[in-house]
Structures are given as structure tokens and as C-alpha cells.
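The complex appears here minus one protein chain, its other protein chains still in place.
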Amino acid sequence: MRKRKVAVLGATGTVGQRFIGLLQGHPWFELTALTTSDAKAGKRYGDVTAWHWAGGMPATVAGMKLQPTTADVDAEICFSALPGDAAEQWEAALAKTGHHVFSNVKTHRMDEDVPLLIAEVNAEHMHALDVQRRNRGWSGSIVTNGNCSAIGFALAAAPLQQTFGIELAVVTTMQAISGAGYPGVASLEKKFLGTWDGKRFVNAGFEFSAHCNRVAVRDGHTETVSLRLRGGPSPDLVKDAMREFRGRPQELKLPTAPERPIHVLEGRDRPQPILDRDTERGMAAVVGRVREDPAMGIKYVVLTHNTIRGAAGASVLNAELLAAEGCLGS
Amino acid sequence: MRKRKVAVLGATGTVGQRFIGLLQGHPWFELTALTTSDAKAGKRYGDVTAWHWAGGMPATVAGMKLQPTTADVDAEICFSALPGDAAEQWEAALAKTGHHVFSNVKTHRMDEDVPLLIAEVNAEHMHALDVQRRNRGWSGSIVTNGNCSAIGFALAAAPLQQTFGIELAVVTTMQAISGAGYPGVASLEKKFLGTWDGKRFVNAGFEFSAHCNRVAVRDGHTETVSLRLRGGPSPDLVKDAMREFRGRPQELKLPTAPERPIHVLEGRDRPQPILDRDTERGMAAVVGRVREDPAMGIKYVVLTHNTIRGAAGASVLNAELLAAEGCLGS
Amino acid sequence: MRKRKVAVLGATGTVGQRFIGLLQGHPWFELTALTTSDAKAGKRYGDVTAWHWAGGMPATVAGMKLQPTTADVDAEICFSALPGDAAEQWEAALAKTGHHVFSNVKTHRMDEDVPLLIAEVNAEHMHALDVQRRNRGWSGSIVTNGNCSAIGFALAAAPLQQTFGIELAVVTTMQAISGAGYPGVASLEKKFLGTWDGKRFVNAGFEFSAHCNRVAVRDGHTETVSLRLRGGPSPDLVKDAMREFRGRPQELKLPTAPERPIHVLEGRDRPQPILDRDTERGMAAVVGRVREDPAMGIKYVVLTHNTIRGAAGASVLNAELLAAEGCLGS
Partner (left out) sequence: MRKRKVAVLGATGTVGQRFIGLLQGHPWFELTALTTSDAKAGKRYGDVTAWHWAGGMPATVAGMKLQPTTADVDAEICFSALPGDAAEQWEAALAKTGHHVFSNVKTHRMDEDVPLLIAEVNAEHMHALDVQRRNRGWSGSIVTNGNCSAIGFALAAAPLQQTFGIELAVVTTMQAISGAGYPGVASLEKKFLGTWDGKRFVNAGFEFSAHCNRVAVRDGHTETVSLRLRGGPSPDLVKDAMREFRGRPQELKLPTAPERPIHVLEGRDRPQPILDRDTERGMAAVVGRVREDPAMGIKYVVLTHNTIRGAAGASVLNAELLAAEGCLGS
């Protein structure tokens, strides 16, 4: 496969940096452009960026010149970590001019013809792109991924929805400092776990309630989950369903895909952010403390790396999926 | 009222120190004895204790001599912060020899004739002491208080149980480092919010589920609570019930009682441990983010100071209540 | 003494809020104006301010209307917590129109005719105000205080400079998150501990080196100090000098003055931010671990509350000093 040129939009921020890190040495994608707000455009990336991640800024990136974000970015694929207003201005414009935009931004998440994609969970939502291109007359496309906490919940809950069916979910998040906020509504989860019927998205039908909290953790969102599942399966059946879960990324052996999307731990004091967030290079959801819940049926804790599985890594995996499935042109 | 002599059992630990702090200048109680394990007995308190709390160790206490814990402690009231095995050994022995033991320890919490008392919530449970003394042939008594997280939940939920009735509660705790663990069972909450029918405790009938977590906070336990209440009251009705809630300690104007047991805040980002845990000298539960829950009906967040309202302060208030009600002799 | 009207300039920030807290119930000063940048002017203080400190925003302040910062503020005394550029624009203008400005900002700290005042340390620097008013034709005045770390060092070192004389000081700061940065130069310390010879400031003559660090502490700057002192006094003599140290605020019994400016602790593990920063309502320097230094002679650790003694409290105390000494008019 030839290498596709990719750009990171909003390259100097926390998530932009994660994109850059994940794209180093990527077998399919070649990082050719970094964009930013006008104020920093024209400067060397290394001169204006405080690098957040261990290991230091890749040397090849430090010397790249930052471009202003425009509709003419020289790249087939654009990974967007733009601020909200810049996303509003440029993502659709870029899709119109033929770019495939993979966005972490909320602007288009709930649009009727924009996939809100978790590659293992709802790969068939990609077919909405046909409708999207037809509706909008675009030669490119926009695919979004959910925010960090929603991805963590949905990834771990997907096999339960598929195997048993969720009736009621009560979730409390304990979000790391490096992550963004959580939406006030439960719509993301229901779109994630819903279906594409060929014409439209049909949300999953369960009831959902979330409490969101910020805690003193650097990276890694933890969520406590209480579920009422159809048929009242035992904790062992729930764990089996999670452990056996595989999706298209695993079938296609995509470069960024974790071998197993969900790791289930048995220790009473796991998962923990520092110990477990980097499981499968930060791309797996780590579940622990699966047990009977006297009131709801099942409860467990799920941890995901909020800026990898919950943000940049999810987008890169989505792009790999669509490239492998032939949705991005040849 | 004459001053009663009181002892702190297990005086050098975190909760023991809180007892000492709360008893400084107490109008009804006079601190006359501090006990400890045999290893430290005979030493000056100030020489063997690393004081944890702001303000420093009271000078009068620093000079007191530590005694070994025995059944002969010279005090009417014993506040117990003993380790589990020492509590097992001494609390009943002290009650037998006429002491009124107010314990933070779990040993006797679920005993059939031992009140698990939150002074505002279930003051009538004190009548179980008649049965206790008769059953056991004690001249003294044992009263327990719940652990820190259970007290926080029960105090805030009490007016909702009284006014509406709780059907289902799902709770996630984020517990401070200074606090002890949480029980694996929901029995404490149901005993707290249950009744004394003259002969036995009748647990409250709701379903209860808890997830317990430790977070990087020094003091102050935060809990997210989702409730299904009878009649589906609005958030405003829930807030009214909480704000108007008063108990016997408020009627009796007990020295350690908060003016209002529950403070309800309106800010989106409250309660927070550092800002709110010291409300009413740490004796109030602070509730915020009361709102509709799409799945359960009502959700909110409650914060309590885990070593004051959730431990030592609760015991001192219980002792004041029983003294005022004439349950400790004249 | 009649109450003087005072304003807080830059009232919504961290230090502005501390000023407001310290001025509640002040016997000499009456808070009549709160200023801010133009964007927030006209709004209620309580509506646009996220209050940082325990105890909550004073109710009387929540309802006050924010004014834009101008030269016409209706107050005799202005406590300035302005950002740098606003300080540049307004502090001198206010002094010109007759206001007595007590500033936390660095703009005028090193001016030749502006006192850099720590009330206990260099009260005689106030006489520079005569020169200042003459030079500049002002009816008002500007007095500054140093930044948080410099005040902590200088307050604890003042009795050593007076009693023995400092030859060399090596300091490492561990600064709390709530504090601002540290200057790269040693000039503040030398001006603090220097003298006013009637015409000009004469800096103290010792050598000074500082390393500055930020640590994960909410409030309270800790500094390790190694000193070479004239005559090589023992730790006991050093501690005596610190303990006996008193300044004009203590002689005059100023309302905000600590009874003892320096508290010396004996515990091996003290001072600690959480335990000791609030000593004397945050107005005392707390020193510990005074011991012989094999290389330099003496070493110790000093802790000060960075937003009280190191900022707002220092300014309020300076204003009290000048009011009591008759430097602010009758």
C-alpha cells in the first residue's frame, strides 16, 4: 500500500501532540503537515510547543514549519484536534475540497450523516459516508470519534449490548487532568451502541445516567459502571463476553489496533491509572472488579487512556479502518 | 450540667487525634484519659504522637500520660478509635464495667442490640440501649457510628427517605486518603435509614449498590448518588427537603451539632473537598449538582468531612444526644 | 481612628480575593471599591468570580459591583493585585491623584524612591516616601512588597542579618501552585535587608544564590536556606535570634501583625505546608530544622503562606504600619 499524506490540525496542543506521537513510523501514513492558529504559523514546531509526553518531541517534527489551518492543506487525511470554533470553520471546508477529516472535536458528532465511530464497536456506521457525500456534495468526508469518557464506556459495554442487551446504565467518571470535559447528555453512548439502518442512525434504546468528576490523575479516565442487563447474566458470563470481544480492527490486523480491545483483570485493586492505562500501548480498555450488583445486576470499573484510546488513537484507528475498507479511495 | 469525664481510646491515631481536637473546650465533657497500645503506654502523648491536623497539638494534651487500654479507665464516656482487635477485647469489657462507649470501630455495628446512630437521622435507635443492657447485663453501653462514607450517604438521603421513600440507590464514592475503607455490603445504609420497632431494628427496604474508590484528596469524601424516589419528585422538591431537614441535635441545640445538617449548593462545580469540607466545622453534609437523572430520577453529589462528620464528630454528637436525653445517667 | 476607605484593584484573582478576605471586619479599613478589567466591569462580584478559598465568598462582597480600574477610584488606600500591564498604567496615575497604593506587583519594586517594605524588617524604608513625593510631585504614594519567596527568606533572615551579618546565602525554593514565579535576580533580598540612608537605599552586601522550583502543594512556599554568618554562631544562637525577633508591627500592635513574626519549631519533620502555613493566621514565617551545616555554617527550612504573608497580608500590614506612623495623612 502506498503511504498516504496526513496532516495534524491543531498540532501544538495535548491531543495534537498525541497524534504526532502515534504517527511516528506509521506504516501507512506519512506526516507531512502541521497546522495551527495564525499566531504561531510560520514558526518551527519545536520553537513554539511545550511537549507534554515522555520520550520527548520527535526530532523530525521539531524542525517542521507550522502552517495556518486552511482548506488547501496538502494531505489526504486530516486528523483534527482543532479548538471548537476553528473546527466549525475548517472541517467541512476541508471535506468539501476532498480531504478525509478524522475529528476529535464535538462540532459534527451528532450530525445525522456523520459517523461517530469506534472501530471495534460500530464499524458499519462507516456506510453513512455515502449518504454524507451525497447530501453535502463533498468529495472528502468527516468521521468523528466520541470524547474520552464516552469511548471508554462504550468500548467495554459493546459486547454486553451485543450479547445480552443493556436496559439501564449508571456511570460515574473520574477523569484525568489531561482530558477534556464530558457531555451533559447521554446521546453519544446511545449513538455509539446504536446501528446504521442503511439510511439513518438508530440509537440504542437503554436508559443512561452519568456523573462526571475530575480527579488528581495525570492520564487515564476511570469509570464505575452499574448495569441492568437482559437475562441477568452472571459476572463470569460478562467477563467471558468482554474477553472474547473482537472487532473489524482485530480481523483486519490494523496497525494501531490492540490485540484484545478489552482486558479483564481479576485483582481487587485494579484497574489503576498508573499501572494499567498503557495496556496495549494505551489502546485497550481495562476492566476490573466485575461483580454482582445487588441493585442493578452487574457492576465493574473500566479504565481507558483518555488521550490515546479516548482521543488521538481512536481517530488513527478509524482512519486505518476506512483505508483498509476502501472508503478513502485508492 | 456537671462535666462528665471522658477518655479517648486509641488516642494517637488519626481519628483519636480528631476526638482530642473536638473535645478541647467542650462545655459538657472533660478529657481525662488517653489510652493506647501497651508499647506506648506510660509515655507523654506529645512525645510519641505525630500530630496530623492544622493548628498543632493542644499544649494541655501534649503533657498527658498515655495509659494502656483496660476496663478500669477512669471516665464515664469512652470514645473509641481502637484498632479492630483491641476493640474486640475492650469495648464490651468497658461497657460491662459501667462505661458508655461511643465507637468508630466496626466490631459491634451490626449487633442486634447496638444502635448504629446518626444523631439527626435515627435518634430513636437509642432506645435499643434498654434491650442491650437487659440482654447483656451491662451497667454501661455501646453505641456505634457508621463509617465515613455510609454516614455521608445516609445523612443526605435521610430527608428523602422520610419525605418520599427511596426505591433504588446507586452510589460511587471518591474517598480521601485519610479515611478508612468501605464495607462490601449495603447493610449499614439500610440499618441507618431503618427504624427501631421497640424490640428490633427494621432495615430500610430500598435496593442499594456502591462502588468505592480512593482518590488523591487529603480530607473529605465525595459521593455521587443516583436515586429512584417514590413519586418521582423534582430536583427543587429534593433540595427543599434537604434544606429544611433538622433532627434532634438541632432541636436540642447540642454543642457539636451543625445549625443545618445539610447544606445545598447551587454552583455547577460544587461541592469540592478543599472549599466545602469544613462547612459548619466539618459537621454538615454538603450537597450539590442536584438534578434530574434520565435513568433513575434524581442525582446529586454529597461531600462530608470523613474524620469529623464521618468519624469523631459523629461520635461526640451521639454522646451529646444521649447525655441530653438522659440515657447516660444523671 | 476613623475608618479609611480602601479599594482592591484586580479584585477577582487569587491575591485580590485574599485582600478581600483579610479586609473583612478590619478595624481601620472599610472596603468600598473593587476594580477589574473592563470586560467584567459593571457586573456583580459574585457573578463573575470563582472563589478560591475555604469559607466561601463573603456575602457583602458578592453583591458589590465591579468597577473598571481608573485614576478616580473612591478610596484613600488602593491594594493592587493588578496584572503587570494594568499596574504599569494605573498605579502611578492613582498615586498622582492622591491615592496610597500598596502593590503586590513587580512594576515599581526596584524604583529608587519606592519602598520595598516588609513591615517587621525595614520599616525605616518608609521614609523614602518623602523623596518619592518630592521627586514625582505626587500627593499619594506607592509602596511595594516583595514576591512571596523573597518575603519568606527575608523575614526569617532579618534577625540573622541584624544580629550576626550574612556573608553568603544559598536558597532553594519549593513553591506552591497558587504562587507566582520568582525573580531571576537576587536584588529583592538585598534591598529588603538593606537600609535607607536618608537619601537612597543601600543594598545589603551579602552574596546570594537561589534555585526556584514548583512543587505539588496548594498553598505555602518552603525554602531550604544555607547561610554563612559572621562569627559562626551556633544553631541555638540562631534560634534565639529568630525567636526574640520583633519589629514595629509588634510594638504598635497592628491589627494584622502576628504576635511573633518567626516561629521556630523543633520537630525533625517540620515545617510542613499543610500543618504550619496558617500559623498566626498565615502571617508568621515558620522555621524548622535549624542545624549546623558542615559547609556553610547554618542551615534551616522556612515556610510562609505565599498568598497571605507573601502577598496580600504583607500589603495590608504595610498599610497599617504607614497609617499608624502617620505617613498616610490624618
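All chains are identified by letter, namely A, B and C, in their written order; residue positions are counted from 1 within each chain.
What we mean here is this: contacts are C-beta pairs under 8 Å (C-beta built on N, C-alpha and C of every residue); 3 or more make two chains touch, one makes a residue touch a chain.
Treat the numbers as computed from the prediction; the structure is a model and nothing was measured.
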item: Which displayed chains the hidden chain touches across the whole complex; value: A, C
item: Touching the absent chain when the full complex is considered, from C:T222, C:T256, C:T279 or C:N318; value: C:T222
item: Among A:L237, A:L275 or A:C327, residue touching the chain not depicted; value: A:L275
item: For subunit A, the residues touching the chain missing from this view; value: 50-56, 218, 269, 274-275, 278
item: Residues in subunit C touching the chain absent from view; value: 168-170, 172, 174, 186, 207-209, 211, 213, 215-217, 222, 224, 226, 293-296, 299, 301
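Just so we're on the same page, only the chains that are shown with their structure count from here on.
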item: Overall pattern in which the protein chains touch one another (line/ring/star/complete/other); value: line
item: Distance from the mean Cα position of subunit C to that of subunit B, given in whole angstrom; value: 42
item: Length of the line joining the C-alpha centres of subunit A and subunit C, rounded to whole Å; value: 49
item: Shared-contact residues (touching 2 or more other chains) in subunit C; value: none
